[in-house]
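Only one protein chain is missing from this complex, and each of the others stays in its spot.
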Amino acid sequence: MSDNPVVVGTGLTKIGRRWEDSLSDLFAEASRQAIEEAGIQPQAVFVGNMVAGELDGQEHLGLALEDRAGVFPLVPAFKVESACSSGGSALLAGYMAVKSGVYDSALVVGVEKLSEEPSDNITTALAEAADADFEAYYGASFTSLNALLMRSYMKEYNVPRNWFSEIAVMMHKNAVDNPYAQLRKAITVDDVNRSRVIADPIRLLDCSPTGDGAAAILLTKPELAKGDVQVELAGMGVGVDTIGVNGRVSLSDVPATARAARAAFSAAKVEVKDLDVLEVHDAFTIMAALALEDIGVVGKGEGAKFFHEGSAERDGKLPVNPEGGLKARGHPVGATGVYGAVEVVRQLQGKAGKMQVPNAEIGAFHNLGGSGSHAVIGVFKRKR
Amino acid sequence: MTVPRYWRNIGAHYRLEGIRCKSCGEVSFPPRSSCPKCHSKDVEVVQLPRKGKVVSFSLLRSPPKGFEAYVPYYVVVVELENGVRVLGTLTDVFGEVKEGMEVEAVFRKISEDGEEGLIYYGTKFRPIT
Partner (left out) sequence: MKPKNPVSIYGWGSYVPPYRLTVAEISRVWGRDPVQYEEELNVKEKAVAGPDEDSATMAVEAGRNALSRAGVDPKEIGALYVGTESPPYAVKPTATTVAEALGVGPFSLAADLEFACKAGTEGLQAAIALVSSGMVKYGMAIGSDTAQGGPGDHLEYTAASGATAIIVGPSSKEAAATLEGSVSFVSDTPDFWRRYAARYPSHGEGFTGEPAYFKHVEGATRALMEELGLKPSDFDYVVFHQPNGRYPLTAAKALGISPSALKVGLLSPMIGNTYAAASITGFSAILDVAKPGQRVLVTSFGSGAGSDSFSFVIEEGIEGRRDKAKKVMDYVSKRVEIDYALYLKFRGGIRLGGGAK
């Protein structure tokens, strides 16, 4: 019998400007859903978060949130941080905790609030994902570092600007059906092309929005899971690269993602072609294109084309981000990885409503931290 | 930023110092106490070349705090004459920026901590015309 942890509960909060809700309120909302669904209390909690220390002055976050939330008895609590892949890393921590047998159950909550500060404070805080002394010090924003990759990629593969705009359009279209999404309005290619330049060639509508949200997954050892249809976390992988873009071999791909994919697929004993649904980390439209290439869905330079041809649609060759992705569902940074994981789980459980990919049995989520330095991929399988 | 953190990096910021590994020969930036390639501790500080070429660039219009006065500015990856790459910004740009354009390192103000705090200096890159 497999020792892969099983998902017994999930929780999502709507992403947006949650003025009335603190970090612990969001934590409570997501974790209560997961625990009530499971009927099981966690033995440990792993919190994915990036900037609560910087923006809210709260470190010791795992303990602080579970205590202020009061949803379950206090248990060992850990904040897990790897920039924008904090959520995926927190899930990895929960996976290791349960798979190793150290804990019978682990609650993983990704939670972040980004909407309460002026935008330049947010820009500064998010730039902490880059090298503080040799990138942020010189005034490079996180967006500008990704823009370097987009320019390099467009030049190397001769990809038209419109193909990236189309990715944003598809994400918005998908999010119209997603009650948890931050942005639920359809946009056009023209809207994207005319939106203001943040760091050329990245425009406002190439970027995921900043918002507040929390997502939760409760994992247990298989013996504790009940019911016929179960979803197991079949394997996870992490890949890394240099923190600074100056140390990368190429500015047109993300080997960290490729390394994570190899490790995750090997652990889960699957191949790319086995995937029925894929959640990629489209913090910027360029990252969506790169993700497909580095995960191995398509070859180098073919990522944007996959979207352009419609292959990523819900009825396409491989549905990508049917819930709207980071671009439209939202990207509360430290929570994002857990959102992606929950979305895959709900697809495999048949609970995705209008966003459902029919007969989805194997799915993966991809979560990327920094400008390409820390990728986490998780593969879920439906067990019978 | 703490004063010591700025002060520790003066060699790298003011003089574009990197390291050369005496074990495997790799020259790299920023300076580390171990070689990022072979991880030997046997490294020495070296002055990197002050000229290079632009590898990629982005014109930034939405700045982090402290950089408003410079907007818009180019964020660039520069490949120095010895192949080592650094991330930086351009200054004194009066024409088109293109991949492959030649630039030289210059000493400039990077930002400052308000009217009473430290002034942070470092290296920017200027197009060679």
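The first chain written gets the first letter, and so on, giving A and B; residue counts start at 1 in each chain.
Everything below uses one rule, namely that contacts are C-beta pairs under 8 Å (C-beta built on N, C-alpha and C of every residue); 3 or more make two chains touch, one makes a residue touch a chain.
Bear in mind the structure is a predicted one, so any value in this text is a computation, not a measurement.
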Note that subunit B touches the chain not displayed via residues 10, 14-15, 65-66, 68-70, 91-92, 94, 106-110, 114, 119, 121, 124, 129
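Methods note: only the chains that are shown with their structure count from here on.
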Chain-centre distance (mean CA atoms) for subunit A and subunit B, in whole Å, is 31
Which residues, counting only subunit B, touch subunit A once they are in their complex? 1, 5, 9, 12-13, 28-30, 36, 55-68, 70, 73, 75-77, 85-89, 99, 110-111, 120, 122, 124
Over in the complex, which subunit A residues touch subunit B? Could you list them? 119-121, 123-124, 127, 131, 133-141, 143-145, 147-152, 155, 196-202, 242, 244-247, 251
